[in-house]
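With one protein chain held back, the other chains of the complex are shown just where they sit.
After this line comes chain A, so read on.
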């Protein structure tokens, strides 16, 4: 247990420090980095999903004025490490998925590079590809672990026996489709190789993780690589790990020493090269007593990975900790397909993995004729059901009660299909949210006293989340000085090493490093430092993690209207209530919660990457066809939180908030759609054709 900081700057809704620069358009993003005389790199992508490149005809491309070179697997430099097949760019002729980089063009202008890329003729020895996910494939396998390091399967008691004996059971299969992260800013890098040094201005969720990967792949020393990224136009996990485009940009730069190279993916290219959320098939089993007490809970997950690189989404993991039940089972099986490489997308595991269970709970409530809020309260565990450890704090019930009160849940008629208003079926639904409180093992900060100000440095990232603003609040309270007297510089490997902005761990990890650095600083220099005094500190492992399970919880309430003639689905109200420790900056936290919920609304109603199983590519690969919510889809959207005092999580008393908002939203909406119409949609998204039989 760490002493929690006295909140003075913490808890204030300070405006974004970088807001003005962004609004004025002067915040510099990776692709705009001012560099002299850049070259432009455009990639050529495989048009088959499996096979070999038999020939690359570059004659047409090289004949163009302004083309500096065409890179293929024949000419490209050999990388020091090719262990990661996703990043082994141009290292061989094998094609592992449609959209893989098979060549790249370097030219004096972007237009010429693009034209030349179109002129590169690639021929393939195509092989039969396999891109069809189903739960009855014969070749499903059990991964060694699921993201990041959880066991793939857990068993306790006997779910089958519980299912056989319990008076009430639910057994259903739920699916979530492939999703793409689609941040506004595409993946982009400006790269310069000069005098044996590589500089990457990259749009990333972590400059140090990029450096680590790049040094490994190119066989460089850390001192030879600098990665810079002050601002990111969103990532949602897709910029958590460097993808092939970053390696390509670095390779291109190394081919033209002294000349900067720019490489930005197009929106379409992002659908095969920047990761995505795997589609999931979730078979749920719930066994319950008549009063709703769960006797058994199980989730058996089938999902996909790519043949060339494994990523195993931890979809079944939230079921391990959510509700009390003596008999429990979670399993994960993967199909390795000829498809692009899946990766992190906002709340990997929790986001898809709270769809099946939370709809199943609603089905159980309906079976029992019980209020779905009450059903959840009755199954609230006293300790973590998986480990038997207590929770450091768990306020799901408080969120459910607060949400129910705000939403006007009391008196709800739990029967479906009962309310028709002005030609719209109206219903309400609820679902729970959860997200673990994570702390990364490594991050260091320095604090320097300089001209009356405290300047802290740490290579952290701000992907629009508010790091530029929140870290000074933490440092100021640790220093016990006004926040106006503190600067925190981030986004550069010249600053001390910081962990990736992922797993909603940034504030916990970097904030803890800052607090340690401040402690060192005060120990050394006291309250009255001199110019140039400096100290550094690193995040420590949290001893309390031995004794406590740490998670944020929430409850989401949705009102859904379904047009009686057309099936159109609208969500006039969506309220979320969260218990996520102390809120460091309410203004920024609200925008994280609302952003997560909006993305959850998109998951509920719109988002779906259509991977053509005949070709292995996503056919709706632009924002005209891959639908996210438009303004008109978002109506009365509210995020609230309950006060939560958790002395165990970290010195700020805070839990991660970047991801929990997307967890449970889709289930709340699907449950409300059922309540409106009586049609149970178990496959996302809830599109009008799926509820149309309501009439």
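One rule holds in what follows: a contact is a pair of C-beta atoms (placed from the backbone, for glycine too) under 8 Å apart; a residue touches a chain by one contact, two chains touch by 3 or more; residues count from 1.
In the analysis below, contacts and distances are computed from a predicted model.
Asker: Quick one: the chain not pictured, UniProt calls it what, "FAD-binding molybdopterin dehydrogenase", "Glycerol kinase", "Electron transfer flavoprotein subunit alpha/FixB family protein" or "Nitrite/sulfite reductase"?
Answerer: Options "FAD-binding molybdopterin dehydrogenase", "Glycerol kinase", "Electron transfer flavoprotein subunit alpha/FixB family protein" or "Nitrite/sulfite reductase" narrow down to "FAD-binding molybdopterin dehydrogenase" for the missing chain.
Asker: Which residue among A:115, A:402 or A:492 touches the omitted chain?
Answerer: A:115
Asker: Taking the full complex into account, find the residue in A:413, A:547 or A:625 that is in contact with the omitted chain.
Answerer: A:625
Asker: In the whole complex, what residues of chain A lie against the chain that is missing from view?
Answerer: 47, 111, 114-115, 118, 268, 423, 563, 565-568, 570, 605-606, 610, 612-615, 617, 619-622, 624-625, 627, 629-633, 687-689, 692, 695
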